[in-house]
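See structure below.
Note that one protein chain of the assembly has been removed; the remaining protein chains are unaltered in position.
As written, the chain order gives the labels A and B, with residue 1 at the start of each chain.
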Amino acid sequence: MNTFLQLLISALLVSSLYSLVAVGFTMYVGVINLANFSHGDTCVLGTFLMMPLFLYATKLGWISASTGLVILILIILLIFLTGLWGAAIYTILVKPLLAAPRLILLLATVAAGQVIREAIRVIYPNGSNPQVFPKLLPSGSLNLSGITLGYDSLTIIFLTIICILSLNFIIQKTKMGVAMRAVSQNADVAQMMGINIEQTIISVFVIGSALAGMAGILNGSYYGITKFNLGSNLGIKGFSAAVIGGLGDFKGAIVGGVLLGFIEVFAAAYIPNGSQYQDVFSFLAVIAFLIFRPSGILGEKIFEKV
Amino acid sequence: METINVKKRKTQFALRKLITPFLLIIVVALLYSIVVFDNWLITLISLAIGTGLFVAYAKLPALKTLITESMRKDRILLLIVGVLAIIAVPLTLRTQPYIIHILIIAQISIILALGLNFQVGSTGIPNLGYAAFYGVGAYTSALLSTKLGVSFWISILLAGCISALFGWLVGLPTLKTRSYHMALVSIAFGLVTYILLNNIAFTGGPNGIKNVPPPELFGKSLFSSLRIFGHTFPVQFNFYYFVLVFVLLAFVVSRFIFNSKVGLYFNAVREDEIAAKCSGINTSTMKLLAFSIGAFFAGIAGSLYAHYIGYISPENFNMNTSLQILGMVIMGGMDNIAGVGIGAFILSVAPEKFRSLADFRMLATGLIILLMLMFRPSGIIKQQIRKYSSKYLMSENSTQGEHHG
Partner (left out) sequence: MSKKLVYALLAILMTVGLFGCGPAKPAEKQTVKIGFIGPLSGGGAAVGIGAKNSFQLKVDEVLAAGDYPYNVVVVYEDDASDPATGVAAATKIASDPDVVAAATHWNSPVGLATVDVFHKYGMAQVFWGTIHRDIIYGNDYKEPVRVIPTSEQSMELAGDYAKQFGILKWVIINDTTDYGTKIRDEFTAAIEKRGGEVLEAIGVTVGQQDFSAALSRVAELQPEGIFYAGVTTEAAGVRIQAVKMGLTNVLFMGPPGIQSDTFGEITGADAEGTFCSGTFDVNSSEAGKAFVEAYNAKYTEPFEQNGPYAYDSAAIILEALKAVGPDRAKIVDYILSHSYQGVIGKIEWDEYGQNYVGGLTMYVNQDQKWVKYEDSEYASGKRTLPWAK
């Protein structure tokens, strides 16, 4: 029973990270029908932007003084930076290729991911090797009758829930959210109704990338390391989660992320010899979904527009 | 008046005649200096000159027509010199087996890129896990010949077929889904294959398979050095010509398919699937066919690699390899057979020439793909426009096209 609960917490943690990445994927597909394969690398870019910031803050002596507040400011700054990066990706890469066949755009995002990864590796000192990531989250743990609850895991789960709730608020209640929903339903009609499509798409990229950056630094500070190529795996998992949940649907991404996290952790634990096939299970789940329910759990049936 | 014009025309005609040989000299000299010299500066300068000439060719319409015209006129000459050069190159490199080795790897890459071109280029389905098919072929062939002692010729055939079977299976989920789903499925397939190859003891796990025997030809192993006129030729020499046969076959088959109805149907699926369906094309069959043929090519290439190097391990068939091959197709020109060949050649030779810059290899590949997609999505050589003469349009069962290169 204890093992089960311990695994449950791990699964929730992994789910949180996957959900945060998946939300961006699903939103891009929603507004411009694009799977952005450089999304996972945005997470890693976030960690590699965070490290110099943190070092600088330490150098200035801020970290020891009022650590919690400084870290919060750093995280907010980082979310801002990765959001900016999202806007840049849209303006530089996606927008010029919107008129091209989708295959070209898709391959371009794959290449962009590769360029981000390799640029980090080449530019960052000793970038090929894993980097020690600062511990931004509170350390220590709670011991509840044999189950160890790390404060860091709790913080991550808590922060994820906050992010998701506020995103939900944005989408449901604000004007920007209405615009996003309108564009994802029918861009042409939305434009006729006076919605600024360009601005809406940019805001989607900003939000998606900011969440990815958040996922990246949470991932980094929980596991204590970051590496230039972590993004490809994180991206593929995030995209898988979005597909399982149903592409284009914000809630679907979260459901998908949770499901994928649970499949991964529990299959690895309860299937004999499962640990070394952890990734295989999650990919098999995605392929099974694509064959039997390509629209995902919450998605509507896919039909091609004529 | 008349006579002057005639004179002018005559000199022009004479000049025209010189264009092809002149071009040939430049191209051969550039290629030779790029491939043979072990000096990255010379390679860089040659590449820069080549790029400059290419840009001039692409940007100046007059030059373009002049060159294409004269090249078309002198087709036979081009063909003869090309074939001669390809055959003669290793003879000049008797003491440099390393260069021949690079060329053999380039040849194998050409087969791979031609295979991927059926999917990404002709049919427009992304495949980001193509190296897995390459791996399936290599492992099939290596396992058959090391564990069961099957001869090379049967192994390579089975390698192609089993790889094609995997291609068909992986193609299945594409039938109902969209392009980005396919990208995901192919990545997943690539990663799962890599993990399984690493974890299964039967395939040698992470250590791979060693001592894969070389092919035998006329009862002689290709690993025995040739002696001609008192000169000993390195073993790479044998392989060069051996693999060359497969490359030529791959070109012939690719061209045949491109010109056939199937090639046309592939394009139809790429341009507009629903319209293709409405025109009575079985799009599912076409997609699966594109996958199977592409995987077959990869299987053959994998088998050649395994029997040439004699050792394979999962590392040879990872995600980076997939992206590298994708880069070759995009750089060369999607759905253009000659272009894909050139792309594969450049992207497999260049890293060897810029060894000291190895750290930038993957970055450069990524940048090339990205810049190509953004500024010249058609690749080095543009997709050919299918031209059909009225004769062919009249007869129903022939779609043989005329092409201009």
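One rule holds in what follows: a residue touches a chain if its C-beta (ideal position, glycine included) is under 8 Å from a C-beta of that chain, and two chains touch if they have at least 3 such contacts.
Everything quoted here is computed from the prediction, not taken from an experiment.
Annotation: of B:T65, B:T92 or B:S151, B:T92 touches the absent chain (contact as defined above). Touch with the chain omitted from the figure is made, among B:L24, B:L53 or B:V253, by B:L24.
Annotation for subunit A: contacts to the undisplayed chain at residues 3, 6-7, 10-11, 13-14, 126, 128-130, 132, 135, 141, 143, 148, 150, 219, 223-225, 227, 229-230, 233, 264-266, 268-269, 273-276, 278-279. Contacts to the hidden chain, counted on subunit B, fall at residues 17, 20-21, 24-25, 28-29, 32-33, 36-37, 74, 76-77, 80-81, 84-85, 88, 92, 95-98, 101-102, 105, 195, 198-199, 205-208, 210, 223, 234-236, 309-313, 315-316, 352, 355-356, 358-359, 361.
What we mean here is this: only the chains that are shown with their structure count from here on.
Look at where the CA atoms of subunit A average out and do the same for subunit B: the two points lie 36 Å apart. Every residue of subunit A that touches subunit B in the complex is listed here, in rising order: 29, 34-35, 37, 93, 96-97, 100-104, 106-108, 110-112, 114-115, 117-119, 121-122, 232, 236, 239-240, 243, 276-277, 279-280, 283-284, 286-287, 290-291, 294, 302, 304, 306.
For subunit B in complex with subunit A, the touching residues are 120, 124-126, 128, 172-173, 176-181, 183-185, 187-188, 191-192, 195-196, 199, 270, 273-274, 319, 323, 326, 330, 359-360, 362-363, 365-367, 369-370, 373-374, 377.
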